[in-house]
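Report on one structure; see the data block that follows.
The complex is shown incomplete by one protein chain, all other protein chains being positioned as in the whole.
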Amino acid sequence: MNLSRFVFSAVLLLSLGAHGVLGAEETTGSGVETAIMAVSETSEPASIQNLAQLVTKAAEAAGTAQDSANWVWILLAAFLVMFMQPGFAMLEAGLTRSKNAGNIMMKNLMDFSIGSIAYFVIGFGIMFGADKLGLFGSDGFLLSAANTAGKEGMWQYAFWMFQVVFAATAATIVSGAMAERTKFVGYLVYSVCITMFVYPVVGHWIWGGGWLSTLETPMVDFAGSTVVHSVGGWLALCGALVLGPRLGKYGPNGESKAILGHNMPLAALGVFILWFAWFGFNAGSTTEASQSIGLISVTTNLAAAAGAIGAMITVWIKEKKPDPSMSLNGVLAGLVAITAGCANVSPGAAIAIGFIAGILVVFSVEFIDQVLHVDDPVGAISVHGVCGAWGTLAVGLFASKEFGGIAGLFNGGGLALLKSQLLGVVTVFVWCMVLGTLLFLAIKYTIGLRVSKEDELRGLDITEHGVESYGGFQIFTTD
Amino acid sequence: MNLSRFVFSAVLLLSLGAHGVLGAEETTGSGVETAIMAVSETSEPASIQNLAQLVTKAAEAAGTAQDSANWVWILLAAFLVMFMQPGFAMLEAGLTRSKNAGNIMMKNLMDFSIGSIAYFVIGFGIMFGADKLGLFGSDGFLLSAANTAGKEGMWQYAFWMFQVVFAATAATIVSGAMAERTKFVGYLVYSVCITMFVYPVVGHWIWGGGWLSTLETPMVDFAGSTVVHSVGGWLALCGALVLGPRLGKYGPNGESKAILGHNMPLAALGVFILWFAWFGFNAGSTTEASQSIGLISVTTNLAAAAGAIGAMITVWIKEKKPDPSMSLNGVLAGLVAITAGCANVSPGAAIAIGFIAGILVVFSVEFIDQVLHVDDPVGAISVHGVCGAWGTLAVGLFASKEFGGIAGLFNGGGLALLKSQLLGVVTVFVWCMVLGTLLFLAIKYTIGLRVSKEDELRGLDITEHGVESYGGFQIFTTD
Amino acid sequence: MNLSRFVFSAVLLLSLGAHGVLGAEETTGSGVETAIMAVSETSEPASIQNLAQLVTKAAEAAGTAQDSANWVWILLAAFLVMFMQPGFAMLEAGLTRSKNAGNIMMKNLMDFSIGSIAYFVIGFGIMFGADKLGLFGSDGFLLSAANTAGKEGMWQYAFWMFQVVFAATAATIVSGAMAERTKFVGYLVYSVCITMFVYPVVGHWIWGGGWLSTLETPMVDFAGSTVVHSVGGWLALCGALVLGPRLGKYGPNGESKAILGHNMPLAALGVFILWFAWFGFNAGSTTEASQSIGLISVTTNLAAAAGAIGAMITVWIKEKKPDPSMSLNGVLAGLVAITAGCANVSPGAAIAIGFIAGILVVFSVEFIDQVLHVDDPVGAISVHGVCGAWGTLAVGLFASKEFGGIAGLFNGGGLALLKSQLLGVVTVFVWCMVLGTLLFLAIKYTIGLRVSKEDELRGLDITEHGVESYGGFQIFTTD
Amino acid sequence: MKLIIAYIQPQRLTQIKEALAKAGICKMSVTNALGCGQQMGYEENYRGVKLSVNLLKKVRLEIAVTEEYLKKTVDIILEAANTGSIGDGKIFVLELAECYRIRTREKGKVAIG
Amino acid sequence: MKLIIAYIQPQRLTQIKEALAKAGICKMSVTNALGCGQQMGYEENYRGVKLSVNLLKKVRLEIAVTEEYLKKTVDIILEAANTGSIGDGKIFVLELAECYRIRTREKGKVAIG
Partner (left out) sequence: MKLIIAYIQPQRLTQIKEALAKAGICKMSVTNALGCGQQMGYEENYRGVKLSVNLLKKVRLEIAVTEEYLKKTVDIILEAANTGSIGDGKIFVLELAECYRIRTREKGKVAIG
C-alpha cells in the first residue's frame, strides 16, 4: 500500500535526521543502514496511531536539528572568543617595547590557562549557580550541573565553554594597562582572583539572575559592555593606579613622555583578530542559532567601523596626523561600546554609538595619560572601561522596541531603561574599584606587584623569564 | 489514550525545536518549561485536525532548523571573509619595506572601516537594489529592505553582512599594488569610491540581476573571480599606472631592481590566513548550508595547492631557486582562479585550473614588472586581475553539468558559456580601466595621489602617520 | 476547510525547510515563491494519505536540516584544522633562527600543498578505501567514491576535506624537529611519502576499519593522539636521528648548547592559533553536529590549560624561571594528550591528563636533548610523539562509560582497554620508526637530506631560496 | 683635533646627550654595540639548557672635537655616564688627522662643530 | 696609511659605493649609525604625546687606505655624498698605524686593498 511506503520512508528519514544525536563513534554512512534495517523489522500497517507516532518523531528530529545548529553556533562563537586571547596578546605586545614581549605572551597564555581552571572550579558556579540574595550563585561548581544523560546536561558543557572564554577576556584586559612593570607571580594571583570571583559576581548580577537582571526595568547588557569590558577596564584602572607609571613615562615636571611600541603590524594583527573574534562575542551571545545573529553582526561591524573613523578623524584634527595606534583603539572602542546594545539598536544607531566611542577614546586616552597621569600603555582603561560604560548607557538612549523589544530615551522609552543602565554602570564601577584596589594592594604588600627598577630597565623577558624574545635582532634601547 | 500522549510530546518537541527563533533573551533551559506549560493548557483530544496542525508545526520547526543552519553558515562565511583583511594586510606589509608597515596597516584598517559605511549607505543598494536597465540597482540604500518583522527582513541583515566583506575585499586588493608611495588621504577617497560605486555596479551586472546574469547563457562567476578579484586587480593596474613606480624601482636604463620585502613570516601568515578565509569566500557563496559546500571546499583547497606547486616549480625552473614570495602568490593565484568555478568543476579540473594559474602568475608578475614596467610590489595585478580573468574563462572550459548544471567547452557544452565568460571578462576590464583611470587621475589632480619624493624616501610611517612601526629595531635602509 | 489550509502551509514550509538542498544558485528569496506556486498547483483535498505524504516531507526536511548542520560543522572543523598550518609555521619559525624563517614558511606551505594532492590521489584511498587484510584500504583513490548524485556521494567531499587537513598536520609536525638543516627538496619528498603512505596506513588501522579498530576491545583514539600526533612525532624522531644535530648544538664534550629562537611573539601566536584550531581537530572529529561537541570542547580546553600550567610549574621549579617556550610546549602537550580521549573522559580527568602531559613534556625535552642528544629545535618529538603516546594510554586509564561508553582502568573497566591502547601505541611506534628510518636513509643516500655546512651557517633562506626573510633588519648572528 | 669614542650604559644616553648639549656639544654619532668586560654577563636558561650571555648591550658614542673641547667633553661623559657600578664603560681618545663637512666641503676645525 | 670614517645619508650609500668602485676602491666596511647634529630631527606624535626624535639614521663607512688613495677617496665621498642640505655628514681621517689581512697574514700597505 502507498501509505505504508510513506511511513517507512518517513521512519527512515527520521532516523537519519536524528542520527546527529546517536553519538560520535558512528559514521554517517553506517547510520543509513541501521535505519533501513530498523524500518524493515517494524513494518506494521499504517494507521492514525502510527502516523501520530511518526509526527512525534519528525518533530523530535526537527528539534534535534535545531539543537544541532544551536550547539554549532555557541561553540563556533566560543572558539572565536577564545581567539581573542592572541588578539589581545598581539595588540599589547605591539604597543609596548620589545624587551617585554615574551612576558606579555606568558601573561596572556597563563591568564587563560589558570583562568580556565579557576572558572571551572569556582567562577562558573558563582556566576550561574542558584542565586543567593541576588548577589551571587552558590552551586554548579566543578561543572556539577553538567552530565551526559540528556540535552540539558549536555548543554551545560557547551554553555560553560562559551562562558569561560568571556571570563578569560575580562581578566586579560587588565594585563594591557599593567604591562611592562608587573611581577609575573603577582599577575598570576590577581588574574585568578578576577576569573574566580570579581568577574563572576558582576556576571551573576546581570546575566546570572542577580539583582540587576530583576529590576523592574532590567539592565540590558546583551554581550557584556559592562559585565566583561567595564569590569576589565576598571580593574585595569585600579591596577595601573596601585602600580604607578613605567620608569621614564613622566618627566620631572609631570610632563608625559611617549614610549613607543615596538611592532605596529603585530598590534594591527591583534586588532583585526579581535574584530573577527568579536562577531563570536556579540552574535554568539544569543547562545543559539536564531535569526537575530545577522542583525547583531551588522551592528557590531558598523560600530567598529565607525569607531575607527571617529578615532582617526579626532586624532587627525588634534594631532595633525592619523595616528595608527589610536585608530586601532578606535576599532576596539566601537566594538566595546556596541557590545551592550548590539541586539537592541538599529544599524544607524550602531554607527552613532561606535563613532562617539571613537571620539571618546582619544580624549579619554589623553586625559588619563596627561591629566590623571595614570600610565596605561595600550589604552585599556579608555577602551574597555570608559567605552564600556558609554556603550551601556547608550542602550538607554538608542534602544528600540523593533530590535530588542525595549525602547530607550530617543525612541520613546523614557528614562526607565537609562536609569537601570546607569545604576548598573555605577554599581559595577564601585564594586570593581573597591575589590580591585583591595586586591592589588594586598598583592603589593605580600608577594609584590611590581618588579625592581633594574628589572624593569632590563626588561621582563630576561629578568622574569630568562630569555630574550627577539634573539639576534639588533634592538636599540636606551632604557 | 496513547495518541494524545504522542500529540502532546510532539507539541512539546516542536516548541523546543522552534525555540531557536524565539529571541535571544530566553535561555535554553526556560524554553522547555514554557513548552510544557503550553501543552498542558491545550490538552484537546487528538484528531486528524490536530494531527495536521502538528504536522504543520513539525514542518515549520524543520524549516526553522534549516534556516538556522543557513544563518550560521552565511555568518560563519562572512566572518571568515572579514578575516581576509588581516590576511591582505600582513601579506602586503611583509612584501614591502619596514618603513611603510604602519601605513599599510592603516590603509587596510580604514578601507574596511570606511568601506563598511559606504557600502551600507550606497553600495549595497546599487548592487542588489531593484534593477534599472540591467546596469545598477536603485533601492535598498541604508539597508532599508531589512527589518525585524520576519524571516525575509532578517535575512537581509545576514546577507548584507556577507556582501560587505566582499566589497571590502575588492577595495583592499588595490592597496597592494599602490603600496609604499600613495598619499593616505588619496587612498581613503578612492577606496570609498570603489566600495560605493565601481564594485557594486559590476556586482549588480553579475550577481544582482544585471545584464550579465540575464544573458541567454548567463555568465558564471560563482564566488567572484571577476566580480571581486578582477575588479580589484584591474583597478590596481590603473592605480599603479597613474601613480608610477617607487623611487629606485627602475634603473636609468629601465632595468628592474629588486626591492626586498621586510618580513617573510608575516607575508606567509597573511597567505595562510587568506587560504583559511577563502573557504568562507567560496563555500560561503552558496549563502546557505547546502551539501555542495563540501565539494566547493574541496575544489578550493585543491586549486590553492596546485597553484602553489605550479608557481614554485615555474620559478624554480626559471630562476633556479624556489622563491617564497612567488610560491605565496601561487597559492593566491590558484584561489583566485577557482573562485569563479568552484561549484561548477570537478576536483581534477580544479587542480588544472589552479596549476595553470600558478604558472601564469609567475610569468605575469615578471611581464608586468620587467616589460610593462608597472611597479606592483605584491603582485596584486597578476594575482587578482590576470588570474581572476583566467579563472573566469576557465569556467567556460572546465564547467561540468554534474557539478553546477552547466557544461563548458571541454565537457561538451560548446562555446556558449565560454563566450559569456569572455564577454564578462572584457566588459568588466573595460569598465574598471575607464572608471579607474578617471578616478585616479581625478584624485591626482585634486588632492594628490602620491607623496613627495622626500616622504617616500623617509617612509610613509613617519611622514603620513608620525610614528615608526618597529620602535627600537635597528633597520638598515639605504633608501 | 481548515485542514487543507494546514496541509498547504505544511507543504510550503517543508519546501522552505528543504530548500537548503536545492542547489546554490537559487537565492533564499526565490525559494519561497517557488514553494507557494508548487502548493497552489497541487491543492488536492486533505486525507490521511496526504497527511502521511506530508509527514514524510516533514521528516525529510528535518533530516535535511540535521544534514546541513552536520555539513556546516565538519567543514567548520576542517577549516579550523587547516588553520593549524600557520600555527605550526609560526611556532616553528619563532623558536628557530631568523636566517631560516623563509625556509620554514616554504616547508609548511608546500607540505600542505603537495600533501593535499598526494592525499587526493593516493592517501585517502589507502586510509578509507575497502579494507585489505586489516592493513590498508584499496579503493577510493582520486576521490572516486564521491559524486554529486546524492547525499552519500556529497558527504565524501566534506569528509575528504576534513581528512586531508589531518594528513597535512601529521606531515607538518615532522618539519619542526628537522628545522634549520634539511634540504628543501628532500623535505618535499619525505613529506609526500608521509601523506601518501605512512600516515594513511596507520589511519586505516585505527579509523579506516583496519585491525586496531576490530580488536575485541577496539583501540580508542578519538581525534588522533596516535594516528596523527604520534605518527608525526615518531617520524620526527627518525628524521632528527638520521639528520643529526645542527652545527654548534652540542659542544666537543657533548654538552648541549642553547640555540635561541628569534621571535617569541610569533611562536606564541602559533600556539594560540593551534589552541584555537584544536577545537576543530577534536570536537570536529565527531564529524557531525552532535551534542557531544560541547563536552569535547570542554575537555580539550581544560587539558590545554592544565598542560600549560603543568609545564610552567615544572620548568619554574627545575630552572628557576617560567620559560615561555616550555610553557608554549605545555599547551600543545596538553592538547596532544587529550586528543585520543577527548570524548571519553570527564573534565576532571582531562585536567589530570593535560597536567601530566605538561610535566612530561619538560622532562622529555630535556631527556631527548641532553641525554639522547637528538636535536629537536621545537620539541616536536616530545610534544607529539611522547605526549601522543601518553594521551593514548591515558584513555585506557581514565576512560569512563558515562562519556564515551567504555571504561578504563580507573573507572572499573579493567585492563582490556589499556592493553589495546598499548598495543596501538607500540605497533604504531614500530611502524613509524621502521618506515621512517628507511625513508630518511633512502633520501639521505639519493637526493640528500641535509644541506652543506656552509649553507647551514649562512642559513637556508639565502642558500635554498635565494632571499632573506627580514630585509633591512640588523640581525646579529655569530653562526 | 680628537676623536672621542665612548662606550656607555644604554640607559645613560639621554642624560649624557643633555649634559653635552648644555655645554654646546651637540654633534655626535651613536651606534649600538655589545661589550664584554669585567661585568660578567648573566646566565639565561633556554629550554633547560644553560646559556651564558657575556656580550652586554652598550651604546657607542663617537664625537669629534677640537682640542679645546676635549677635556670638557670627556669630563661631562665621565660625569653623566657614571653609575658607580661595573660595566659603566670606557672613553677612548684618538688623534684626529683631518675632518671634512660634506655639505660645505669645509675642512679642519671649522668642519667639526 | 689612513683610516677614513664617513657619516653619510643612508640614501647616498649606493651612489658612493659605485663612485668609489669606479676609482678602484672596493673595500670598505659599513655600519648603521644614528647621528645628531645641526639637522635638528623631527617631532613625532604618539598617542597624543609629543616625541622628539633627534637621532637620525646615518650610515657609517670605514675605509682603510694608503696615503696615495687618501685624497681620491675623500674627494669622491665629498662629491657623491653631497646633497647640499644639512645632515649630509662628516668625514674623519685617522692615522692608521698598522694593518693586517687575516687570510694571508700580510701586513702594511699590501694588506689594505
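Going by the order they are written in, the chains are A, B, C, D and E; count residues from 1 in each one.
To be clear about the criterion, a residue touches a chain if its C-beta (ideal position, glycine included) is under 8 Å from a C-beta of that chain, and two chains touch if they have at least 3 such contacts.
Source: prediction; values computed, not measured.
Q: Considering the full assembly, with which of the depicted chains is the omitted chain in contact?
A: Across the whole assembly, the hidden chain touches B, C, D, E.
Q: For the chain left out of this view, which of D:K17, D:R47 or D:R60 touches it?
A: Only one listed residue reaches the unshown chain, and that is D:R60.
Q: Write down which of D:Q11, D:T31 or D:N45 is the residue touching the left-out chain.
A: D:T31
Q: Which chain D residues would touch the chain omitted from the figure, given the whole complex?
A: Touch with the absent chain occurs at residues 2, 5-8, 31-38, 54-55, 58, 60, 74, 77-78, 81-95.
Q: In the full complex, which residues of chain E touch the absent chain?
A: Counting only chain E, the missing chain is touched by 3, 17, 26-31, 62, 64, 94-103, 105, 111-112.
Q: State which residues belonging to chain B touch the missing partner chain.
A: Given the touch definition above, chain B has residues 256-258, 260, 315, 318-321, 323, 325-326, 362, 365-366, 369-370, 379, 476 touching the missing chain.
One rule holds for everything that comes next: only the chains that are shown with their structure count from here on.
Q: Could you run down the chains that neighbour chain A and chain C together?
A: B, D
Q: Starting at chain B, how many touch steps does it take at minimum to reach chain D?
A: 2
Q: Could you pull out the chain whose C-alpha mean position is farthest off from that of chain B?
A: D
Q: On Cα atoms, by how many degrees is chain B rotated relative to chain C, nearest 5?
A: About 120 degrees of rotation relates the two copies.
Q: Same or different for chain D and chain E, where same means more than half of the interface numbers show up on both copies?
A: Chain D and chain E contact each other through largely non-matching residue numbers.
Q: Farthest chain from chain A, comparing Cα centres?
A: The chain farthest from chain A, judged by C-alpha centres, is E.
Q: On a C-alpha centroid basis, what's the spacing between chain C and chain D, in Å?
A: Centre separation, chain C to chain D: 54 Å.
Q: For chain B versus chain E, what separation do you get between their C-alpha means, in angstrom?
A: Each chain reduced to its C-alpha mean, chain B and chain E end up 49 Å apart.
Q: If you look at chain A, which of its residues touch at least two other chains?
A: 48, 51, 55, 58, 61-62, 64-69, 72, 76, 155, 159, 260, 263, 269, 319-321, 323, 325, 466-468, 473-477, in rising order.
Q: At which residue positions does chain E touch at least two other chains?
A: In chain E, the residues touching two or more other chains are 32, 34, 44-46.
Q: For this structure, enumerate the chain pairs that meet the touch criterion.
A: The complete list of chain pairs in contact reads A-B, A-C, A-D, A-E, B-C, B-E, C-D, D-E.
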